[in-house]
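Pasting a structure below so you can have a look.
One chain of protein is taken out of this complex; the other chains stay put.
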Amino acid sequence: MAAPVSVQVEFGGGAELLFDGVKKHQVTLPGQEEPWDIRNLLIWIKKNLLKERPELFIQGDSVRPGILVLINDADWELQGELDYQLQDQDSILFISTLHGG
Amino acid sequence: MAAPVSVQVEFGGGAELLFDGVKKHQVTLPGQEEPWDIRNLLIWIKKNLLKERPELFIQGDSVRPGILVLINDADWELQGELDYQLQDQDSILFISTLHGG
Amino acid sequence: PLPPKAALSREEILRYSRQLVLPELGVRGQLRLATSSVLVVGCGGLGCPLAQYLAAAGVGRLGLVDHDVVELSNLHRQVLHGEAREGHAKAHSAAAAIGRLNSAVQCVPYAEALTPATALDLVRRYDVVADCSDNVPTRYLVSDACVLAGRPLVSASALRLEGQLTVYHYEGGPCYRCVFPTPPPGESVTNCADGGVLGVVPGVLGCLQALEVIKIAAGLGPSYSGSLLLFDALGGQFRCIRLRGRRSDCVACGDQPTVTRLQDYEAFCGSSATDKCRSLQLL
Partner (left out) sequence: PLPPKAALSREEILRYSRQLVLPELGVRGQLRLATSSVLVVGCGGLGCPLAQYLAAAGVGRLGLVDHDVVELSNLHRQVLHGEAREGHAKAHSAAAAIGRLNSAVQCVPYAEALTPATALDLVRRYDVVADCSDNVPTRYLVSDACVLAGRPLVSASALRLEGQLTVYHYEGGPCYRCVFPTPPPGESVTNCADGGVLGVVPGVLGCLQALEVIKIAAGLGPSYSGSLLLFDALGGQFRCIRLRGRRSDCVACGDQPTVTRLQDYEAFCGSSATDKCRSLQLL
């Protein structure tokens, strides 16, 4: 049984518009059987935070193309992507890429 | 007897030009009788780091007017100025004010 | 101050449509911009991009102060002035360039130095002041005038490969004298002629300064009251540091101020506000 984990979940680049425009969310994930990873976090976000049009955030079991995932300000690709296990006080940032010029 | 203290000493806004142009200095202050405060640090800097024209950095026992002192990115005035006691891993920034436009 | 304005014209709605659609600004914010006036002290490396973006955004009136004339060595950073303006007053050159960009903005050029005799009257005629000057006496003069007139001051500076930005005297925040009660010794001050400056550094700072002015004028509030943004262009690094608050014993904005009228700032600072040949050191 893994203990509850407190993480900061942030949205930017427009992704926050799917979350009532709120950029910063302080989140406590309840204790559960397996450890929390990004895969579980996405499911939790979809269920608890996402306000509209989930297809603009989630695609399959990952984020949709064009959204960067940063774990403590570093690209999630450097840290195992969906399999990264959340640590207490981690900061997870979902940033939508801008194309305007 | 106070233990040795490791601090990061940084210079910017042109103040680094008095220190061979080096902006970041990782410094270990030796153990001594009294605890290290900013007053002692200034004397130590003058003796160990300052390369030229000390009057452009020190005035009396403080820094010259126009140089801001930041302790962990906050104005030293919020933290006791010369009397602030250094903690291990503190960051001390001396920034010369710019006037160009 | 400009008279209030009830609605935007059809042309204004078209012109500003890309920013009207922002919920943070909207028609309400645009109307506030259109009825606000900004005094720009210095039409150099900071003042050029600042005035350019304030005019583009639809600020109602811009006062442009500069006693200097355009020189060839200015053009690497003072992008409002063209080669054909060499020898012309910067205030007039800037006003002409802004007129081409947005003819609806009222531009008031002042081709003269800001002095203790003129500053307070001038500052009182504007809602927000942007300090884009290049010397210490003028920075104290502008700050004291803003405190006496009760105006917020957005202050930026740039030299070599670094820049700094902060907001003074905004809703109970510190003034310039709260942070710098004593002027620096004259020999410690470097100007752009001696120290040099990469032109795009005041470009970055002037744009950020314009953003702070726009946020204040539109009612969104500034980000840098009581804090200071540091920019290091070589490392591409930004750093925000927390400044002290207003000092109750500040001679200008404190509880018992002694600076109740403007002074002789050149004497106070031991340096000149306009003499470009003063001998200055590297720091």
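We just call them A, B and C in the order they show up, numbering each chain from 1.
The rule is short, and it goes like this: a contact is a pair of C-beta atoms (placed from the backbone, for glycine too) under 8 Å apart; a residue touches a chain by one contact, two chains touch by 3 or more.
Owing to the predicted nature of the structure, the values given are computational and were not obtained by experimental measurement.
Here is the thing to keep in mind: the chain we left out touches A, C in the whole complex. Here one chain is not drawn; of C:L39, C:L62 or C:V197, the residue touching it is C:V197. Interface residues of chain A facing the missing partner chain: 12-15, 17-18, 53, 55-56, 59, 64-68, 70, 73-75, 77-78, 93, 95-101.
On the side of chain C, the interface with the absent chain consists of residues 11, 14-22, 24-25, 49, 52-53, 56-58, 72-73, 75-77, 79, 82-84, 100-103, 160-161, 192-201, 203-204, 207-208, 210-212, 214-215, 220, 222-224, 229, 233-238, 240, using the contact rule stated above.
Throughout what follows, only the chains that are shown with their structure count from here on.
With chains as nodes and touching pairs as edges, the resulting graph is of another kind, matching none of line, ring, star or complete. Separation between the centroids of chain A and chain C, computed from CA atoms only, is 40 Å. For chain C, residues touching at least two other chains: there are none. Chain B has no residue in contact with two or more other chains.
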